[in-house]
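Of the protein chains in this complex, one is absent; all others appear in place.
This part shows chain A:
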């Protein structure tokens, strides 16, 4: 039995290991921080959010300030898929963002059929917006 956790992460309940959903690579024990099974890169945010106005003319360019903000990119050590892009001030400890109770998870999934691909839920907030807009589409001033 495998339980999906994110777009790229799942837990094998039998082996109690985190796995990469893209290449099936076994990352680390599901009782550990999954990030310990990944590789990390400290990205200068200006490489992703490029300056749009000329940095020679202006100090503020639509790029984040690299002295205030860095992007930690987490990759699968086998296939290089990017699991997370974590924005942090320089030197801030990475966040232990997922810490599941594995014993409770096993119990919860004891009688559930395995889900290999997640269901897509309805985007109800957007539907509401579109319905509101269509109501006023023919409105004349």
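Here is the rule we use: a residue touches a chain if its C-beta (ideal position, glycine included) is under 8 Å from a C-beta of that chain, and two chains touch if they have at least 3 such contacts; residues count from 1.
Basically, contacts and distances are computed from a predicted model.
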One chain of this complex is not shown here; going by its UniProt record, which of these names is it: "Hydantoinase B/oxoprolinase family protein", "Iron complex transport system permease protein", "glutamate synthase (NADPH)" or "Amino acid/amide ABC transporter ATP-binding protein 1, HAAT family"? "Hydantoinase B/oxoprolinase family protein"
Since one chain isn't shown, list which residues of chain A touch it in the complete complex. 3-8, 33, 35-42, 45, 47-50, 52-54, 57-65, 67-69, 71-75, 77, 79-85, 87-101, 104-105, 108, 112-113, 115, 118-126, 128-129, 132-133, 136, 141
